[in-house]
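Other chains of the complex are left out, but the ones given are in their true place.
The chains carry the letters A, B and C, assigned in the order they are written, with residues numbered from 1 in each.
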Amino acid sequence: MKANIFVTLKREVLDPEGDAVRRSLRSLGFEEVKAARVGKLIELELHGDDRESAESHIRSMCEKLLANPVIEDFHYEILD
Amino acid sequence: MRVAVVQFPGSNADWDALHAVRDVLGADAWYAFHKEISLGGADAVVIPGGFSYGDYLRAGAIARFSPIVSAVRGFAERGGPILGICNGFQVLTEMGLLPGALTRNAHLRFECRDIFVRVENDGPFTDMGQGQVLQLPVAHADGRYQCSPETLRQLHANNQVAFRYCTRHGDAPEGSPANPNGAVDDIAGVYNRDKNVLGMMPHPERASEAILGNDDGLSLFQSLRRHLGAQ
Amino acid sequence: MTTPENFPGEPDASAELARKFGLADDEWERVLSTLSRKPSYAELGVISVMWSEHCSYKSSRVHLSRLPTEGPQVVQGPGENAGAVDIGDGFCAVFKMESHNHPSYIEPYQGAATGVGGILRDVFTMGARPVASLNSLRFGRPDHPKTPHLLKGVVAGIGGYGNCIGVPTVGGEVQFDASYDGNILVNAFTVGIAKTDELFFGRAEGIGNPIIYVGAKTGRDGIHGATMASAEFGEETDSKLPTVQVGDPFMEKLLLEACLEIFATGCLSGVQDMGAAGLTSSSVEMAARAGNGIELDLDAIPRRTRALSPYEMLLSESQERMLMVAKRGREHEVFDICAKWDLDVSIVGRVTSSGRFVCKATPGHDPFDDAPTEPDPVVVVDLPVDLLTDCAPKYDRPQEARPDAATLVTLTDDAPGNLGAEMLRLIGSPNIGSRSWIWRQYDHIVGDGTVVRPGDGDAAVIRVFCQDTDGTQEKFLAISADCNARHVELDPFLGAAMAVAECTRNVVCVGAKPLGLTDCLNFGNPEVPEQMWRFARAIDGLATACTALGAPVVSGNVSFYNETDGKSILPTPTVAVVGQLEDPAHRLGLGFLNEGDVIAHLGRPSRGVLGGSEWLVQTMGSITGAPVGIDLDAEAALQQAMLELAQRQLVRSAHDISDGGIAMCVAEACIANGHGARISLP
């Protein structure tokens, strides 16, 4: 079983990397870029195929390690 | 004074801290390897700079699962003085022993140069007097202190801010290059509520001998010795 | 003699395949006649990397022997992983410089990062703790579309690796010139400290001793990196893409600490890091130095990816790996220390008396399979060690002198009216302006040792802690890296001599006595007679200057084929010197200190000769005119006087006149501490 975990900075937290991406894209001529934010994609390969237990395990992996609750949010998707 | 310097895999300023406390200050100091479970009867703990566990995922994120960390948490809860320098500060916030978080420098680059900080509040490491200006080096890529407005309000209410970046003259004009990383409210170091745990981004242990440029950093360790002597 | 087996899918060796692996036709013929049989696919791979320019020095060996390598202070000369000079009380400084030019052009961050990782390993494999690093960089024109991307990536890569492993990057140099547009240079230098009687050497000593692999798992990174370093760039660069090695500084820090702990137990008889051509060059070179053979069991190699063939495992340049020879019976000491530092470790072979390099592997055996086939190894490589080392090709390639039509260019009467404006234009130009944007991205103070920081002196001065049974002594070293390739372009002999002079002068200007020198000789295609002539003349210039200025060569590196579509880079023999201060009080910065101090010019003025100067290149847009040249006897006397002035503390600061002449020298000395200066020219 595979899972993708997306860790992003909370809305109110300043994202200098996102700003740099927006400015660079616009300077390359992509005027349509209004805003950009940079986060993390963590791809996991998991033994087993019980979605429920995987769901709760992934949630606690994020709370314990993969995301810093002070400044980051997370969401995830499970793929068979 | 007996000081344990925690050594995570990837700590690289552990020697700097040991040298400043043991060889320069003359205290009894040793390394506490991350796989050990006791701090060996230390009076104080230093968590040094470096890239614990390669700073992968987030600076200091993985270090907090080492065996030694439970001993450090217990020491903190018993009111023992702990100084987290640079990576040590990042580990202490990831452990939840200090509020807020350290994020990527605003200019997105590693920054190594001398800066100035102003002592904001008294504490075990900062009895040198409010308003005192110290010249210390910074060397980090993720030093931008962040916290929610509510946490910031509490930090000021409980006099937990230890240092703020400033100019040589002690002022901190908006947007001046004094702030090396864009930290909120120019914060360079904070205490916990009980004022026994201090985390700071600048490196006092690298400004503890005249031959290295200046010894303003030694004053933190001298303050700690006075604090422990008084107990 | 029968040809060892190929693995499934591997084509038979042929002249055409040999050519693809970078071997010349006559070299292919030599393989057939020496072995009196065809090589296997893996054997051809092994031979092609060991006979590459990068590993065999086949076009440079004949000239390198003219370099002076002797001196009372020399503890270890060229031939080992790094050189060493005596710094007193039984301690020595171990140092070397290495190039990572081609990988850095393809992937600047990882190319530069793995360059730093590689030179660090070359130093600590000798048993020395690395204490400081420098880097010497060359980029194309600042306004070339690729330059900003390459500059940002290289600097971030050097910082990313060096800062993490905790070795301060305390200085270096950078020069921008159109000749590097398609071929940048990244030369990395590291110095470490060891006890002279506890140095380790890359020798497979002791028949039957186990060969132990320590460090990161093996993948497909950088395969044929060694031969790529010897292939010039052109249209087909993209086809060589998979040759990028990726570095893990955290793994290297674990490896460094584990190695130093293992060395201290005395359980090893030899050790070498796996650099270019990875497992092959480390095992073959260790066997050659000890005059022994080696047998490797490739099934035991820790792997990171599936279905690795013997060819891939032997040529992989995965980073952060060491090969150790343990004294038989003491292997467990290596295993225990590796467990402490969470490192992969595996016995992969043993030392033999056959004088041959023998590798075995089981076809189809892959530990990643759910049920790997039972190991039943067959021989895949069986070659004489000396065929790969001492008997590798050695060429004295044809040379063709460049007609020196260089006329003396001096400032004529119609000199520029407004010297002030010229000075401002010069000091703001990329080749003269401040480098703080670069070194501020390096942790140049970790280790509590940096006493003269980047930008504060002509060389960096570091305090090193020398620990032995009766306590710790502090010793003070000065290090600098220099080369002005434009002077070498105009006159290879004089230009190379001037590089040695400038580097030793920088070390003397901070109050230190030069002890030894290492080099990174970056040149074009040795098969082009004019480029070969440049190389040979530069070697003579280096040799003469090193002898005159008391800086024997203790280690070095050669990087050929630095050219794009047939156009070669400026000949760039970068040198780095390690010196020692008798007393830290002798140290000098470059900035003027007190108002009212007298400014004195030491040495003969350069009679206004402008050949190869930054001003002339900016004004004329090309490199012309005979170079200013050098009188080595006068230089030696000048350096002797300067050193004595520093040691008797008769001067407050000192700054060497180099790029930009007296004007830039005085300007830099003023800016450093915010002073002015009133100068009256003789």
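Here is the rule we use: a residue touches a chain if its C-beta (ideal position, glycine included) is under 8 Å from a C-beta of that chain, and two chains touch if they have at least 3 such contacts.
It should be emphasised that the depicted structure is a prediction, and the values quoted were computed from it without experimental measurement.
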item: Subunit formula of the full entry, expressed with the displayed chain labels; value: A x2, B x1, C x1
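In this section, only the chains that are shown with their structure count from here on.
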item: Length of the line joining the C-alpha centres of chain A and chain C, rounded to whole Å; value: 40
item: Gap in Å, rounded to a whole number, between the CA centres of chain B and chain A; value: 29
item: Euclidean distance of C-alpha centroids - chain B vs chain C, Å; value: 36
item: Junction residues of chain A, two or more chains touched; value: none
item: Shared interface positions of chain C, touching two or more other chains; value: none
item: Chain A residues touching chain B - in the complex, by the definition given at the top; value: 12-14, 16-17, 20, 40, 65-66, 68, 70-71
item: Interface residues, chain C side, partner chain B - complex; value: 156, 159-160, 163-166, 248-251, 253-254, 340-342, 439-448, 450-451, 453, 463, 465, 472, 584
item: List of chain B residues in touch with chain C within their complex; value: 9-10, 12-13, 15-16, 19-20, 23, 35, 49-51, 53-56, 109-113, 137, 139, 141, 203, 205-206, 208-209, 211-213
